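Every protein chain of the complex appears in place save one, which is left out.
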Amino acid sequence: MIRKIIAFLVVFYFGYILYSFIAVNFPFGERPLKGVAAHYVDKGIEEEGATNIVTSIVTLYRGFDTLGEVTVLFLAATGLGLLLAGMKEEEKEKPEPTLIMETTTRYLFPLVLLFGTYIFIHGHLTPGGGFPAGVVIATGYFMMFIAQKQFKPSEYLLSATESFAGTLYVIMGLLGLALAFSFLANVMPLGVPNTVFSAGIIPVIYIIIGFKVGSEMTGILAHLKEA
Amino acid sequence: MPYEIYGLTVYVYVGLIMLGVLFSLVRFVAGPSAPDRVVATDILTTITTVVLVVLALFFKRQIYLDVALVYAVLAFTAVVAIARFLEGGL
Amino acid sequence: MIQKTIGEVFLIIGGIFMFLASLGLLRMPDVYNRMQTSTKAVTLGAMSSILGVGIIHPAWLPKCILIMLFILFTNPVSAHAIGRAAYRTGVKLWKGSVCDKYGSCMEDEDE
Partner (left out) sequence: MNNLILFMGFGLSLVLVVATFVVWLSKDLLVAILGSAVVSLVASIFFLILQAPDVAITEAAIGAGLTTGILLYAMKKAGRYEDD
């Protein structure tokens, strides 16, 4: 009991501190930007050609961080697979999914994959990008896992996609290093902003990240389902 | 401000939605069994989709509709998964 | 202007339906009755509100119709899954219920 009271007080204090920050800084967006942020907002479109400036920060200005994040995700997926390897669920009677669930998910699955594709192709124009798109695709696979009697994606294909996408990401970075003397430089033509074929390598990188995250998350879910 | 006022209607509308959220929250906290809470979560999910669309209207940005679309497509997955867990078929 | 008014009317209809659905969720006696609100009233309210937004901004109408279609497509499935799971886990019907078709159907399956 006393532990809960102490925990409550700590949480309350923390919330009060956060609230006081918000109360002081509430008129956000009204101050002039300074330093790097001002450069990103003013010069972002003409330098990198992406209408959605967040994507050009994520994939180009801070692209190396994104590579690190993808690596962390890869390590997490590999570690989970290693941990769960050899664990096998005992066979028992399970209630089967109904016809309604099976039919709906069967018709919805291609639409979900299409929607994920839309998100990562439009990453540089609308909100979204590789990571949400990959997660959407993985959720589509999860939908099939829970509502179909027999559904098993090929494990070989999943890990092949994942490894191939990861390698391709590093190759894109090295291409920038070779042609423009900086890792992940924007070496492709920028095109006209606000069109699909613009922003140089951003769509390419987002397609790669979408495939990679999608296959990794699906792999995690498949491992967890079997364990 | 990026959004404009649509008269009294919008105030009434937001008030109705907030009352709906409040009632669902009461059912979520008080619900005697787990399926009650799942139903409350389902309703909250649908209301969230609507709130996202209405926020896109307030901010006058068409691209915000994408977020609502994500919930409209995927939100039922969680509910179906929990239902399958309850009946033991996950 | 008239178009904006029509859109606001749709918005208000949707808001009223969602409010009534939540009231039903609060007041109904058992899970199966509460589930009706999540299937029917909330779906109608959400679709009406989104249609209202689409009418206020006609350029958004295609995407709004897409959202409406997905809500119409997925909400009944989740309600069906909850109802089935609640029955299978042994949630009792309200004492005023007059008819239990699914129970008799399951007894037939067991025999």
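We just call them A, B and C in the order they show up, numbering each chain from 1.
Here is the rule we use: a contact is a pair of C-beta atoms (placed from the backbone, for glycine too) under 8 Å apart; a residue touches a chain by one contact, two chains touch by 3 or more.
Please read all numbers here as calculations on a predicted model, not as lab measurements.
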Chains in view that touch the one left out, judged over the entire complex: A, B
Touching the left-out chain: which of A:108, A:135, A:185 or A:207? A:135
Absent-chain interface residues of chain B come out as 1, 3, 5, 10-11, 14, 18, 21-22, 25, 28-29, 34, 37-38, 41, 44-45, 48, 51-52, 55, 58-59, 61, 63-64, 66-67, 70-71, 74-75, 77-78, 81-82, 85-86, 90
Residues of chain A (touch criterion as defined above) contacting the omitted chain: 28-29, 52, 54-55, 119, 127-129, 131-133, 135-136, 138-139, 142-143, 146, 217, 220-221, 224-225, 227
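Keep in mind that, in the parts below, only the chains that are shown with their structure count from here on.
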Just grab the chain with the largest centre-to-centre distance to chain A, centres being mean Cα coordinates. C
Calculate how many whole Å lie between the centre of chain A and the centre of chain C, each centre taken as the average of the chain's C-alpha atoms. 31
Taking each chain's centre as the mean position of its Cα atoms, how many Å separate chain A from chain B? 23
I'd like the Å distance between the centres of chain B and chain C, where a centre is the mean of that chain's Cα atoms. 12
Quick one: which residues in chain A touch 2 or more of the other chains? 95, 101, 108
Tell me, which residues of chain C touch at least two other chains? 74, 77, 81, 84, 88
Considering only the defined contacts, which chain B positions touch chain C in the complex? 6-7, 9-10, 12-13, 16-17, 19-24, 26-27, 33-36, 38-40, 42-43, 46-47, 49-50, 53-54, 56-57, 62, 65, 68-69, 72-73, 75-76, 79-80, 82-84, 86-88
In the complex with chain C, residue positions of chain A that touch it: 95, 98, 100-101, 104, 108
Where on chain B is chain A touching in the complex? 63-64, 66-67, 69-70, 73-74, 77, 80-81, 84, 87-90
